[in-house]
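The structure that follows is given in the form of structure tokens.
Removed from the display is one protein chain of the complex; every other protein chain stays in position.
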Amino acid sequence: MSSAAPAQLSVSLWRGSDDGCYETYSVPRRASQTVLDVVTYVQRHIDATLSYRFACRVGMCGSCAMTVNGRPRWTCRTHVAKVAANGRLKIGPLENLPRIKDLATDMQPFFEKWRQAEGVFAPSLTRAEPMARIKPDSRARMAADAAIECINCGVCYAACDTVRWNANYLGPAALNRAWTLVNDERDAGNAARLTAVAASGGCHSCHSHQSCQEHCPLALNPTESIAGLKRRTVAAYLNGELKA
Amino acid sequence: MKTLGPRGSSLWIAAIIHRLSGLALAIFLPVHFFVLSLAFHGGARLDGFLRWADQPLVKFTEVGLVFLLTVHLLGGLRVLVIENFDWHDGQKRLAMLVAAVSAVTAFIFLMRVF
Partner (left out) sequence: MNVRLYVWQRATAALMAPLVLVHIAVILYATRAGLSAADILSRTHNSIAWATFYGIFVAAASIHASIGVRNILVEWSPFSERGAGRFAAVLGIALALLGFHAVFALVVA
């Protein structure tokens, strides 16, 4: 922390549900401080009724995402030094999700769409059969690997204006997961999956804003995955393999 | 106060320009078709319209329409490339190029009508 940085941060936190408002707190500036540290300080030392969500603190669980100075971010992996211009922080709940209280959103619609997109592995073998042999350098496996590290934090979903504008849109995370499974040779669920993502609100609603890619903390590219789904569903549609 | 957030990135703006240019062209099309229909019976009425249209305000509107058409064409081609070919980075630069080429095309048109 440079000596020029202010000793106190001015931190505005969203309090309440939809009809809430921002309230401002003064939090001491510390070296190597993360945004999550700041929120935790308020909860432990100023107002114990503050609600927020976190678990691992090291960017593995995907539960601490919030809107920080206008951008959805993992608070645990965002250093105050990187985002707090003039020592000011404005932290709100993720956009595009129902607010429960303060900084905690209801993630249910997000996971509901994950299921709707058939983002669940459908096994083609039983445990009695020998393990499938997958070539790591096959085109399909490389496509799956490129998208597979998603930990469903909801940052892309909050960053996506197509989600904001179209309540039925499945969103980048669910479609990205569907794309990994479409490319998984062991999976047997593609007939239902391609039909699900080809329906209204599926991959064809995407306008390639690339906000998901720009905001993904893991530098994944859901826009690319969704483009892959568009091609695959069009081929399936023209071959008469969809019910759409 | 609501901050811009993901809005305001150049690719988001490119998508908005694509949408609004498409909408404007869709609104313009009936006017365009109506005017061309004045060519019925030899074109005297069409000539009447063309004489009326020979004024700066109409010409500037036409320059705008040429820009909208070009930017919608090139922006649409960028989307088709994203959707139908392997991924290419540098979409922001491509979107800038789309805007620049469209502006140049509209400028060439401007030079020709004035």
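In this document, chain identifiers A and B correspond to the written order of the chains, with residue numbering beginning at 1 in each.
Keep this in mind: a residue touches a chain if its C-beta (ideal position, glycine included) is under 8 Å from a C-beta of that chain, and two chains touch if they have at least 3 such contacts.
Computed from a prediction, not measured in an experiment: that's the story for all the values here.
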item	value
Displayed chains contacted by the hidden chain, counting the whole assembly	A, B
Missing-chain contacts mapped onto chain A	162, 165-166, 198-200, 202, 204-205, 230, 233-234, 237-238, 242, 244
Chain B residues touching the omitted chain (full complex)	19, 22-23, 25-26, 29-30, 32-34, 36-44, 46-47, 50, 53-54, 66, 69-70, 73, 76-77, 80, 83, 105, 108-109, 112-113
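Operating definition for what follows: only the chains that are shown with their structure count from here on.
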item	value
Intercentroid distance (Cα basis), chain B paired with chain A, Å	35
Residue ranges of chain B in contact with chain A within the complex	3-7, 9, 11-12, 15, 19, 79, 82-84, 87, 91
Parts of chain A lying in touch with chain B, wherever the complex brings them together	67, 69-72, 90, 95, 159-161, 207-211, 214-215, 221, 223-224, 227, 230-231
